[in-house]
Structures are given as C-alpha cells and as structure tokens.
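Here the complex is missing one protein chain, while the rest keep their positions.
Then we have chain A:
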Amino acid sequence: MPAPIRLRELIRTIRTARTQAEEREMIQKECAAIRSSFREEDNTYRCRNVAKLLYMHMLGYPAHFGQLECLKLIASQKFTDKRIGYLGAMLLLDERQDVHLLMTNCIKNDLNHSTQYVQGVALCTLGCMGSAEMCRDLAGEVEKLLKTSNSYLRKKAALCAVHVIRKVPELMEMFLPATKNLLNEKNHGVLHTSVVLLTEMCERSPDMLAHFRKLVPQLVRILKNLIMSGYSPEHDVSGISDPFLQVRILRLLRILGKGDDDSSEAMNDILAQVATNTETSKNVGNAILYETVLTIMDIKSESGLRVLAINILGRFLLNNDKNIRYVALTSLLKTVQTDHNAVQRHRSTIVDCLKDLDVSIKRRAMELSFALVNGNNVRGMMKELLHFLDMCDPEFKADCASGIFLAAEKYAPSKRWHIDTIMKVLTTAGSYVRDDSVPNLIQLITNSVEMHSYTVQRLYKAVLDDISQQPLVQVASWCMGEYGDLLVSGQCEEEEPIHVTEDEVLDVLEGVLVSNLSSPITRGYALTAIMKLSTRFSSVNRIKRVVSIYGSSIDVELQQRAVEYNALFKKYDHMRSALLERMPIMEKTTTNGPTEILHTNGEAEPSVRDSKHPPNIPQPSSQANDLLDLLGGNDVVPVIQTELPTKPASSGGELLDLLGDLSLSGRMDVKCICFSPFLAIPPMTAYNKNGLKIDFTFERSNSNPNVSVITIHASNLTEVDMADFVFQAAVPKTFQLQLLSPSSNVVPGLNKGTVTQVIKVLNPQKQQLRMRIKLTYTHKGSSVQDLAEVNNFPTQSWQ
C-alpha cells in the first residue's frame, strides 16, 4: 500500500482542477483513499490524512468521517499528531455532538503533560470549544494552572477560565482565590488575560464587582506606567505601548467606576491624561481615545471631563479616516440623550457628514441629525435634511421622510412652514413616504383651517407637474375635492393666487383617474374628490358624466363608488349637499385606528348598546348607509354624536343605527346636561320645507356655561296633519347632544299647534355649532323623510 499523497501535493493537485466537477472528482477519489486508510487503522499516516481532510473540509466538502480519527490523534503521544488532532477537533466537532466528550480524558491528561506546548494546545482547545460538561470536569485543572508561575501557561489558563465561566457561571467562585496576585505580574500576556478574566467576573456578578473595586488604584498605576514608560520594542505599536492592554484596562475601569463615586474620582486624572496625551495620528491611538471616551461617559466623571470626551468625538468627526468618523457618530448617538447640549455644539460637523460618500456614515449622521433637532435649530436643520432627502439613496428616503414629518410636527415654528415642509417632502420623496403618513397629513391639513387655500393651491401646482408619486397625488386629490371651491375662487392670503377654472381642476382629477401611474387607492381618492366637487362646483353635469362612466369600471372598488355616487345624484340628491359638505376638524388620534367617543358619567357602553333597537333598516336607508361609509372609506371619518331617544320609535332606530355606524366603533353615549336660562338669544328658523317649519329658540344653562338649550318648534302650514313626526339631530364630534322627548308626534295642519322638543348641546370647545337634522313623518298617507343641515346658528348660541 503506497504512502498516502502528501498534503501539499494534494493541495497543488486540487488547485489544478479547472471546473467544479473536476475538483469534486479529485476530492471524492482522495476521500475514498483516506477512508480506507482510516479503516486500516494506519497510525503512521493518520495525521497526514486528517490534515488533508481538513483542507477539503475548508473547501466545503463533508468530513464527518474524520471526527473519531481526530480523537485518536489527540490520544497519540506525538506532538505533531496532537497538534493536528486538536485542530481537527476544533474544526470538525462541536459541543452538540456527544463525540466531543470523549476528548475530556485526553485533555485532562494533556493538561498535566510535562511539555508546556502540549499543555498549551489542550488549554487552547478547551478554551475555544469546551462544552459545559467538559468545563465542569476540567475546571479544577484550569484553576491549578492559573496559579502556576509559568507565564506561558498562566495566560492561557486565564482565558480558559474566562471560557469556563461563560459556560458554567456557577464555577466563578472557584477561580476567586487564584485572582489574588494576578495584577502583580510583569508579563504583559498574563496581565492582559488577567484583566480579561477580572472583567468577565465583574460583568457577571455584582458581588465580584464590589470585591474588585479595590483594584482600581492598582489598575490606574499600571495604566500610568504604560503611558509614561519609554519605548518598549516588545509591546510598541506606532509609538504607543501595548494598546491592547491599555484598552482592556480602560474597559475594566469603566465597569468598576460605573455608579461609584469613589472609584470614578480615583480614575479621573488618568482618564484626562490618556485623553490629552494619546497620539491621534494613527488608528491605534484613536482606538485608545475611543475607549477612553466610552469610559468617561459611563462613569460618574466630572463635567469638565465629559466635555473633553465630547470634544474628542467632535475632533473624530473631522478626521480623514472614515472609520473614525463612523465610530464618532455612533458614540455621539449614544450620548445625545444625556449630553445634548455638548453634542449640539458639533451640529454643523454632523450635518456635513450627511454629504459623506460612505453609506454607513450617512445613515448614522441622519439618525444623529434627527436627534439634534430642537425648537431653536429646526429651520436650519430641516433645510439640510430636506436637501439630504433629495440627494440620498432610495434606501434612506423612507426613514428620512418619516423623520422629517415627526420633527416638523414637534417643532414647526408656523403652520405655513409646516405645510411647506410637508409639500417639499411629498414632492421630493413622494413615492417613498410611508402609507400611514397620508391620513396623518390629511388630518394636519384639515386642522390648519386658515391654510386651506394656500395648501390646496400648492398641491394643485405640484400635481400639475407630476402625478407619479402616489402619496402626493392622494393628498392632493383629497384636498382638491375638499377645498376645490377655494382653489377656483382664487383667494389665497399667503401667496399670489393663481387663476384656476373648475374645468382645469376636473381635468387634473380625471387625469389621475385614467393615468396608468395611479394606484387603485389613488383612483379611489380621485373619484371621491370629483364627487365632492359636485357640491362645490357648478359644472355638475361633467361630474355626473364621469361618475356614470366609472359605474362600469373593471375595478370593483371604483365601480361600487361610482354606482353609489350615481344613486346619490339620482335618488338622493336631497342628501347630497349634506353628505358632501366640508369636513369638520378631526381629533388627533395616536394610531390610525377608529376614532373613539368619549364616555361621560361612567355609562357603560354595553348597556347603552343593548337598549338600541336591532336594526331593521329598509333598503333605501342601507344604501345611504353605504354612502356614508364610503365617504369614510380611506379617509378619517368625522364621528357624529347621536343621542338615545327617550321615546323609542322604530323608524328613529334606523337613523340612529345609520349615524351610529358612521362612528367606526359604533358606540353611543348618553350625556346629562344641566338646564337653566340665560340671556336672550334670537331664535332662528332651522328648516322650512314642504310646509314643515322648524324654529329653534335658545337658552343657556346656568350651572354650565358650555351648555346651550335649544327648543325646537315644529309647525305645519299644510292642510293635512303630519303624523308620526320624529325629529332627530346629530352634531359634530366635539359636541355632545341630548334630545328630550317631544311634546307630541303629530304636527297639526294649518298651524293649529306646534310640537316642541328640547335639545341640549354641550360645547366645551366653543366651536361653531352645526347640526344635521332628520325629519320623518306621514303626510297625506305617504311617509316623508328629509335630511337637512343647520348652519345658521346665531353666534351667541355657541359662544
């Protein structure tokens, strides 16, 4: 049997393979040879074969059949065998396989070997891959070696102990006695590994931490010697003496000084010294400075030292080396919460980093910039951030846009600035804006009442240029639908008003509808907007045409909307203006979920719900229901408060359900409002149609100035009585309303009598009172229903 091919020979051969297939063939052949060699229990060449196997394993081929062979090598007396055997074990075995436990005895023997290099390689293997069981078995041996005077073994034993503690934390106590003199060593290797061991113990146990605090002076001394000592060729790195040890000591000091005044005090001087004396021209010096800064920020350092630390980071930001700039930005991000003012001083440098070419740096700079925005610098910062949004890679745009919206909301100096900023974001990064920003923006715009004409004008102009960015188009469509009348009337205080005709606006919206660039959601917005304009514009016929075309649209959503809007034109035209009127101010919600109704008097919802009539809605009402829901659609629905009728009427139930369903949570309230007269407010006619006239008279409650009491007087000028008369009312969300029982439900004809009913309105925000009323009655044998808006309340009634 010829000697197996040598390792280097094999490597050379495999590298000549020109294809993957060729390589695979060679390897398979060799593996077969190795397997038979293993089977023959060949001691002489086992080492060579395992070495070859390890090479093939690195190329990605399976080598599990060599695992036991590694164990045999470890058990051999030859150092060569052991070396390769342990290497093989570290590469091929892992603690999840039971096989590795077979190593334990060998390692134990080798830990007690006469040759230190054998002991060393055993310690190394244990320290790299020892499982918890192995560590438990061999901890005693490691502890013994930790106390040896042989520095070669002592340093390895220290790191092995670190591994044991990481695997089996309960064994930590065992190593405590051996740590007593560790720091007295002169040997840097032992010193370094000892500091690592002490760090591990302090990180894991508060008791150990307290125990080792007494080492602070000694650590400070060692560090001082390192800095002050002259050139030591053995440990020098670019003029700095043993930077690895310096950094580890700084790290241990950080842990010991955290939260402890005395220790922090004891290290103040040395930290200042390191911070000022370390050479910063090379990476190694900066590595030490970085660790120093981290330590200063973590312990209870005096303020002068903290400022020094932040200034070091500031200097890092100006460094040519990208790595150092990156590290500075990361550290500043961590400290910006605690030392905000100090970091602010470096704001301009941080903002410059937004222009850096490196992606990681840009991201950090962006995060840090957002953290630094405050009321004072918001204008300047936003300018920079908007510029960044424009220039940055797509991967940043979504986060940047969200960040800008948040910052703008918190710190906007004026509403106009806020709207302008939003506009800029929508136009520069419109397609990257998150989906949930669209409703938020719409709400913001609605609530900035005085900016409506300005906003819609700007949005109109933006959409004229570009309809590809969906969030922009959605917001613009919504605004044009809502405020199209302002746009066309040409009134704008903030800016030069532009001349826009109704047709031009409809052109734009229709353009959005037909464009391939528009998403289905955007189309929905556009269609609804066009519909809304039917009450604001005079060119209703054009709108009717558009709506009827989409009644046969392939898109089911559009089709449904169009069909229902059509129905609104045809059968429910009397409701149209009420349904499509201007949106009231929306309450801010934290999430985009259903808006909630406030409870009063601790009334439980379920009981209120139960007393509601089960809906027996006839067809027409349900269609109207859908319409109202549709108006809700993607938009935030203004919740209209309803009241529970004290005198249940079956037809009344439907309306309440109708309006009740409008509020997405479908709950209702009962409010109690006190009653008392106040100074005279002129009465008004709320409704006058088809012979039915309803007047309102007003009173103010004595106990609660926010409550108005309205009495309705319904009179009938026709010849025939109006029977089953039911009056219902709904108010915007910011109000609360209660309807008391009517005097009767027959309104006698020829004005022979009136039906009166009391409404109590709570208006804590002193907003303009508006009301929607629904009337149902039987007249001349047929049932009549009507909805109306009451907008002409005298100001005194709600102020």
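Note that a contact is a pair of C-beta atoms (placed from the backbone, for glycine too) under 8 Å apart; a residue touches a chain by one contact, two chains touch by 3 or more; residues count from 1.
Assume contacts and distances are computed from a predicted model.
Missing chain, UniProt name from the options "Small ribosomal subunit protein uS7m", "AP complex subunit sigma", "AP-3 complex subunit delta-1" or "DNA-directed RNA polymerases I and III subunit RPAC1": "AP complex subunit sigma".
Only one of A:Asp94, A:Asp261 or A:Asp352 touches the chain withheld from this view, namely A:Asp94. Only one of A:Ile11, A:Met228 or A:Ile549 touches the absent chain when the whole complex is considered: A:Ile11.
Among A:Gly189, A:Gly314 or A:Pro748, only A:Gly189 touches the chain that is left out of the view.
The chain that is not drawn here is touched, among residues A:Ser360, A:Asn447 or A:Gln560, by A:Ser360.
Remark: the omitted chain is touched by one listed residue; of A:Glu234, A:Asp465, A:Glu496 or A:Glu719 this is A:Glu234.
Residues 6-8, 11-12, 15, 44, 47-48, 51-52, 54-55, 58-60, 78-80, 83-84, 87, 90-91, 94-96, 115, 117, 120-121, 123-124, 127-129, 131, 152, 155-156, 159-160, 162-163, 166, 188-189, 192-193, 196, 234-235, 237, 242-245, 247-248, 251, 283-284, 286-287, 290-291, 294, 322-327, 357-361 of chain A touch the missing chain (whole complex, contact as defined above).
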